[in-house]
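What follows is one structure encoded as structure tokens, with my remarks underneath.
Every protein chain of the complex appears in place save one, which is left out.
Now for chain A:
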Amino acid sequence: MSGGYVAAIDQGTTSTRCLVFDHAGRMVSLAQHEHTQHFPRPGWAEHDAAEIWANTQRVLPEALALAELEVGDIAGVGIANQRETTLVWDRSTGRPVAPAITWQDTRCADIVAEMLRGPHVELFEQVTGLTPAGYFAAPRLRWLLDHVPGLQRRARTGQLAFGTVESWLIWNLTGGPDGGVHVTDVTNASRTLLMDARTLSWDQRLLDALDVPAELMPEIRPNVEVHGTCRVGLPGVQIGGAFGDQQAALFGQTCFAAGEAKCTYGTGAFLLMNTGEAPAPSARGLLSTVAYAIEGEAPRYATEGSIAVAGALVQWFRDALEMIGSAPEIETLARRVDDTGDCYVVPAFAGLFAPHWEPDARGVIVGLTSYVTRAHLARAVLEATAWQTAEVVEAMTADTGIAFTSLRVDGGMTTNHLAMQMVADVLAVPVERPLGSESVSVGAAYAAGLAVGYWPDLEVLRANWRRAATWEPAMSAASRRRGRAAWDRAVQRTRGWVVED
């Protein structure tokens, strides 16, 4: 190990990026290329895995060149990826057998419905800690096996490989058809619906239940471990880690202890809390998942709650209602007034998600009076993100008995100070933002750096975390109770809107 820097590949939904970090965890370089989104039918969303691999090969040298570095300067590389995006490729040609089915794709609804009616629901829940749902990878793999001609047969022969995107990239970086390493990490594997959450291995009964040949499956590895050495892209550099993107952000925010939590506010929002050394199955519609595993140590678990519509509501306010010219301007508009004028916006655009799970709900704006102006609406739009966060946090606290003492935030919406102040107000805990907004990539880089010995331990990484801003709660307990009760009433109004004709 000679390098003075660590690289991260952030393979996201819209682009593939390479970021280079120094020993203090500071970003020194960023290169990025977007890839094509394919929507061949309503509800379908696909990526070309070959394009993603080609983009990966472009961003690696570009990121090095931007910082005037050479391959020898890189001590290790880590990967963070869009989760649940599913692909199958031919081990001998290295070519995908079909387009990758992304996490946004809803074509597997029928397969999931069948799983829920079938005899194995309880087994899935017991083993994985999860209730079968459309966002996991296994139903997508089943769909491919059903619909790509000859795939089921070829899968049994061992000619083919299944993986989420990190598997695909690691296999290609380590040589592809010429000796590529076929592995996945525990966080990505925990989103397949096929992994035993305790043993962190594939469960044969679950594979059998979905008739998935074991020959397809990658080996499950810890997040922090040398997976192999790059033969292309960054020749000679060790791949020291891989992570699903939200778990990578939890790791990058250095939430290593039980009770530490982060929320990434983007189009949607993802709140993950470290729950310690035992899985925390949820009675309230949250997802139990692996937080991270370090080679030779017990794995850590997390509970996850997602908010489907956060920044997306601001975009809707801008694009559909044309109330503002750019997303940040919502804060200017909202600050013209001191409260929402008692109006509430519940963005159940595609039903209610965690912790309610009501697909028949639809969005509402309630409490309208002639007093309400667009400034009040702007405030209600921002408050919706805060109240949805509060609902997820309450469910987590009820599930785990762990009280929140603070929340670390990242993502584009953290530049909206009014929204972040509202989150602090409704949670009644301080909300903190770290320096730099690249928690996902930082997490991947940390995994790689730990694996290759670039950083000695988690404490050093913890010391790298730098506070850039804190929002202290400033709302009275009485207002919080009143607002929370009103939000509940507003949520009630969304239920049961969609009816069969």
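We adopt the following convention: a contact is a pair of C-beta atoms (placed from the backbone, for glycine too) under 8 Å apart; a residue touches a chain by one contact, two chains touch by 3 or more; residues count from 1.
FYI, contacts and distances are computed from a predicted model.
Suppose you had to identify the omitted chain by its UniProt name; would it be "Rod shape-determining protein MreD", "Glycerol operon regulatory protein", "ABC transporter ATP-binding protein" or "Monovalent cation/H(+) antiporter subunit G"?
"Glycerol operon regulatory protein"
If I consider the whole complex, including the chain that's not displayed, which of A:Ala214, A:Ala298, A:Leu435 or A:Val498 touches that chain?
A:Leu435
Among A:Leu200, A:Ala312, A:Ala327 or A:Leu458, exactly one should touch the missing chain; which is it?
A:Ala327
Out of A:Met27, A:Cys255 or A:Ala380, point to the residue that touches the absent chain in the complete complex.
Here the residue in touch with the unshown chain is A:Met27.
At which residues does chain A meet the chain that is not included here?
24, 26-27, 325-332, 412, 415-417, 435-437, 466-471
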